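Reading through the C-alpha cells given below for one structure.
Rather than the whole complex, this shows some of its chains in their spots.
Every chain is named by a letter (A, B and C) in the order it is written, and numbering of its residues begins at 1.
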Amino acid sequence: MNRSSSWAHEAIAVFAKDWLLELRTRVALGAVVLFAVTSVVASGFALAPPSGVPAEVKAALLWVVIFFAAVAGLSRVFVVEEETRTADALRLAVSSTGVFAGKLAFNAVLMWTLCAITVPLYLLLLEAPLRNASLLVIVVLLGSTALACATTAVGAIVAKATMRGALFGVLSFPVALPPLLVVIHATKAAWLSDNAWRVAAGDLQVLSGFMLVIVPASVLVFEHIWSE
Amino acid sequence: MKWQIVLRRVGKVFDERTVLRDISATITAPGAWVISGPNGSGKSTLLRIIAGLLTPTEGEVLYLYNGERLTARQQRQAVGMVAPDMALYRPLTALENLRFFARARGLSLRDSELLEWLEKVQLRPRAHDPVATFSTGMVQRLKLLTALLHRPPVLLLDEPGSNLDEAGARFIYQTVKEHAGHGIVVIATNDTRELGYGEPLIQLGA
Amino acid sequence: MNRTVQILTGIWVAGVTVAAFLWLPPAEGFRSPEAARIVVFHVPCAMLTFVAFLVNAVYSWKYLRSRDPLTDSKANAAAELGMLFAILATVTGSLFAMEQWGSAWNWDPRETSIVMLMLVYAAYFVLRGAVEEKSKRARLSAAYALLAFPAMVFLIWILPRIVESLHPTNTLFSRSGLDPKYRITLWSFFAGLLAVFVWMFRLRLRVEIAEARLRRQHRRDTMPEATPAGETR
C-alpha cells in the first residue's frame, strides 16, 4: 500500500469524482450552459435590434448572464455533498485544503466550458464588435477563473446554511462584484478600444491581484466553514 | 501501547442543551469497546467527536502513537468510520465509490483488488450498479467497505448492523473480532447482539 | 462607559453640531455654500462606516481563532452599526446631492458603491438569519465577513477611483480649497461619533448578554422535566 496523499493528490481525486458525478447526472454543466444559452437568446430578443444598444450595456449584459448562469451551477459542488449527506465521509478522507482545491478546479473548468459556449454565441447574436480577439480570450479566461475563485468558498457557506440555491446569488454577488466590474470594463476595451491592450492591462492586473488575495483568504477561511 | 485514544473531560453543548459532560477515557490498542445508552443519550455525538468530525465544547481528544500526538492528517488516515448519517455517492456505482475513497486517501488499489473487497460483502455482482438502486442493507455493506479500505488502526462503528441480514451481521462480527486483534474498535449501539462485541467503555444516559 | 463620559459625549456632539452652523463659514466652491456644511456630518458618517466594517472583520477573524460566542456578538454589533452609519452617510449624501447635483440619486460610483456595500452586509444579516445553530451561524458569518472584506476594500477604495465620478475625493485632506475650520469641525464630529459608536456598541452587547441569560432562564423554567429517554447524563 502506497500512501502519498498530499493536498494536490486529494484535490485530483475530488475533482475526478465530481467530474464523474457530473457526467453521470449531467446536471451543472448541461443545465448551466443551457441556462446561459437561453438567456443570451432572450437578451438578443429583448434588445432587438442589437445595433442600437451601446457596447457598454452589451459588455455588462454578457457578464451578468455568465454570472447568473454560474450562480445556477457553481454552488452545487458543496450543496450536493451536504444535501446527500456525503460531506462527513469526505471530511474524514480528505484534508480541507484538498477539498477546496478540488472543488475550485471543478468550478473553474465549469466556468471555462460555460464561457466557451456563451461568448461566441453572444458575439454572434448581439452583433458585438470585436477589435481584439486574442485579448478577449485572455479577458474571458481570467475573468471566468476569477469568478470561480470568488464564489467557491461562498458555495461552501451556502451549503451549510439551510437555504441553498437562491441564497448563493445573494451571498456571491457582493464577493463577485469586483472581478465582475473589472472584467466588464476589460471586455468593453477588447471590443472597442484601439489601444485595447494598454487599456485592459490595468484591469488584468487588478483581476490577477484579486485572485491572489481571494484564493489564500478562501483557503484560510474554508477550513472553518468545512469542519464543524 | 502503540495506539491510544485519550478523551480528556470531553463535553458537548448544542446551543443550550448539554449532551455530553465530563467524559474521560483512555482507549488502548488492541481491543474492542462498546458505547451504549438509550436513544438520544449522545452515542453518535461522542463518536463524531472521537472521529474529529465535531469539535467538543469542552475538553479534548488526543490520538497517540507510541505516546506521540498525531497531526490532523495522520489522525484522519488512522480513522475508519461508519454512521447512519454518512452517505455514499448515490449516482456513482459501488466500484466508483470505492475507487474514489481509495484515491482520496492516497491508496493505489487496482480494480481487481477493489472487486475482491466487494466480494467479501456479496456485492461483486452489483459492482457496476449505481448505489441509488441498492437496498438499505446493501448500502450499509458498502459503507462498511469504505471504512475498511485503508486498513485504519481505529475503527468507529455507529450502529453498524442496522438493516443488515444475518450474513451481514456475521461479516461485522468477523471484522470486529479480526480488528480488535491489533487495532481499536469503538462501537456505538443499542443492538443487543452488538453489545457483546466488545467490552463496555461508556454507558451514557444511565 | 460610565454616565459622565456619556453625558460629555452628548454635550460634545451637540456642541460640534452648533459650531457647524454658527462657527463654520459657508463652503466656497460648492453650488450651495450654505448647504455644503453638511459635509462635516456626511464624511464622518462615511468614515465610521469603514471603521465599523473593519471592526467587524477583525472580530470575525478573532472569532474563528477563539470560537468565543461573545466575539461573534461583537462582530455582529459592529456590522449593525456599520449598516446604520452607511444609511446615515447615504441620507446626508443624498441631501447634499439634491443641492449640489440637482437630484437625490445619480448613479454616481460613490452612490453605487455604498449601495453595494450595504448589500454585502444585508447578505451578511440574511446569512445570520438563516442559520439556526448559534456556533454554526457564528462560524459561517465570520467566514463570509472575511470573504467579503476584500470586495469591500475594492468597492470603497479602488472602484470610485478608477471610474470617473462627480463625487469629490481628497478635497479635505490634500487640497487647500476649504477653510481649515472644516478639517477641525469634521474631525471633532468624527471623534464625537466614534464615542457614540463605542457607546452603542457596548449597549448592543449588553442587550445580547441579557437576552442570552433570559433564554437560559426560560429554558430552565419551561422544561423542568427535561430528562426523557435518557436524553442527558
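By definition in this document, contacts are C-beta pairs under 8 Å (C-beta built on N, C-alpha and C of every residue); 3 or more make two chains touch, one makes a residue touch a chain.
Being a predicted model, the structure only gives us computed values, none of them experimental.
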Counts per chain label over the entire file, given a single displayed copy of each: A x2, B x2, C x1
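Keep this in mind: only the chains that are shown with their structure count from here on.
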Chain contact topology (line, ring, star, complete or other): complete
Most widely separated chain from subunit A, with each centre as the mean of CA atoms: B
Cα-centroid distance, subunit B relative to subunit C, in whole angstrom: 48
Chain centre separation (subunit A, subunit C; CA means) in Å: 31
Touching two or more other chains - residues of subunit B: 55
Residues of subunit A whose C-beta touches two or more other chains: 228
Residue ranges of subunit B in contact with subunit A within the complex: 51-55, 72-73, 76-77, 79, 81, 83, 85-92, 96, 100-101, 103-109, 130, 146, 150-151
Residue numbers on subunit A that touch subunit B, as the complex places them: 1-5, 9-10, 12-14, 16-17, 20-21, 24-25, 84-86, 88-95, 98, 227-228
List of subunit B residues in touch with subunit C within their complex: 14-21, 37-42, 55, 204-206
